[in-house]
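One protein chain omitted, others in place.
Note that the chains take the letters A, B and C in the order they are written out, and that residue 1 is the start of every chain.
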């Protein structure tokens, strides 16, 4: 599938890096990309279930474009939120809904992310998509 | 261990035979050796538990010697009773109690006898020994 | 048959004769790929599956969960709970659904054809809760009395029926049974332990509410089975066993539970077994099951005709959809003796009550000898079986 240009670039950047720790560091750094949802705004509705750590997301529409607010206590999770933000922020909902979660695998981070029983990334991704659908 | 002469002979006879079906036939033939406990005398007390088929034993003392009465609907079981009868009938209880059930293995029949969850032969053997102990 | 080569155990000799394994209704043999998959798991990914971060734990989780995915796909099911086998699956329904949904005066309909695993859990529940049990009789032709069944439904909350009898091989008219039950508002549990090995069942299409079965009867490992559950019924169930992995939160004041299948999978699950079962599904998916079943039922029919012509009573009918199970009683030789004699020629058959005493009681017998055929059995083996039976009858009959 094709991704937004920024995401494609990011995927390529990740693919160039062999060392897993370095890739993790790159994800950590992307945690800056989120529009913060401050802990004071964390609610049952914003909670991503099945994450080991606290993770919260909130989707808003501004001028018909998707805006993802998010926050997590683990840096890796917040970094993933950053990547997702890069992918969907500012796009039309219909556009955002086209995204498949496969990019995390293509970036070579998903398998360092434990495809665990309760795959936090997948749950977060699914929740964001569900929230978008509910807004339109 | 040492067995009564007749049993030792029997063990050797069995060991000479390679074909399992033939060994089974020999056991079947030994069913004639039992002093019959007729079905009309089969009771809850005489029943050997854990056999697939009906099997009943009763131990008596005559002049201080062990007498085993027995009966079963499967011929193989009755044959094993026959062998046990050969081994203990007419011996003193203390003598009979010396017997280990290993002879059935040495004869090469125990492993055609399913060392099953509820090993019928072992249960019969144990019941007979228990009954002897209760008589003395 | 090339398929046989996949099963290492079939090269074995027993008492000097090539093994002829005709005890498939008790458990089936495993193709090499199943053993390979479990070995590979233990040799490279073994780990626990709870929410974990490290690579091995991820692989183990993926292996375990892909068994669930496989189950849902293979059977077309909303919910697939992984259990230790058919028996635990049925007990799970009795506890998780039964105790939450039945009260004194309710009725459960069983059949006389059930395996003990589909009787005893209900007897225990009935005694505890004052629930009434009704048994549908088995007729002379080895089928269920469908009139009696229809009449028994009034007030029944659940119907429990065996897909295929492990004694008779008779495949019950599930379509009709389920339709009548649903017409009456009763749920239906299918004991498919003997069904899934020979028939590809579409659970959703069948409209059954529960379906229980074991891996070991369909080329998978021991120690694992499954319960399929209708999506709506799933929501009405309470936890069965408590422990790790089935909870959401635990406090000293009480706990909350997962809302997916994990709710019923307390504790470390059967991980290697799940991986092995996946490999069994992979292997089975390459087999043309309907064609093979056709071949096997013909063998069973031929065997039963041979036996009947020898004056032996055969219990079963071997219709097209029945399984290839031949239960019989020799008029002269005691079943147990006969099984020992077969064994002396390398032929494995089972004797006894086959965990179906109420059925045998109805048939007026206490046990049968059972020869059951599966994918790797051949006509040649069936012929040897009949030939040995003839020789044994001559010598010992």
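Rule of thumb we're sticking to: contacts are C-beta pairs under 8 Å (C-beta built on N, C-alpha and C of every residue); 3 or more make two chains touch, one makes a residue touch a chain.
Keep in mind the model is a prediction, meaning the values are calculated, not measured.
**Student:** Who touches the missing chain here, C:130, C:183 or C:242?
**Tutor:** Answering carefully, the residue with contact to the hidden chain is C:242.
**Student:** If the hidden chain were put back, which of C:71, C:174, C:226 or C:349 would touch it?
**Tutor:** C:349
**Student:** For the chain that's not shown, point to the residue among C:214, C:304, C:327 or C:388 touching it.
**Tutor:** From the options C:214, C:304, C:327 or C:388, the contact with the absent chain belongs to C:214.
**Student:** Which residue among C:53, C:310 or C:379 touches the omitted chain?
**Tutor:** C:53
**Student:** Have a look at C:190, C:272, C:363 or C:392 and name the one touching the chain we're not showing.
**Tutor:** Missing-chain contact among the listed residues: C:272.
**Student:** In the full complex, which bits of chain A touch the chain not displayed? Write them out.
**Tutor:** Per the touch rule, chain A residues meeting the hidden chain are 18-21, 23-25, 28, 52-53, 73-77, 112-113.
**Student:** To test your reading of the contact rule: which positions on chain C touch the chain that is missing from view?
**Tutor:** Residues of chain C in touch with the missing chain: 8-9, 12, 14-15, 19, 21, 23, 26-27, 29-30, 34-35, 38-39, 42-48, 50-57, 84-88, 90-91, 94, 112, 115-117, 119-124, 127, 133, 135, 214, 216, 221-224, 239, 241-247, 249-252, 254-255, 266-273, 336, 339-340, 342-343, 347-352, 355, 357-358, 361.
In this text, only the chains that are shown with their structure count from here on.
**Student:** Centre to centre, using CA atoms, which chain is the farthest one from chain C?
**Tutor:** It is A.
**Student:** I'd like the Å distance between the centres of chain B and chain C, where a centre is the mean of that chain's Cα atoms.
**Tutor:** Between these chains, centre-to-centre, one finds 37 Å.
**Student:** Enumerate the residues of chain B that touch no fewer than two other chains.
**Tutor:** none
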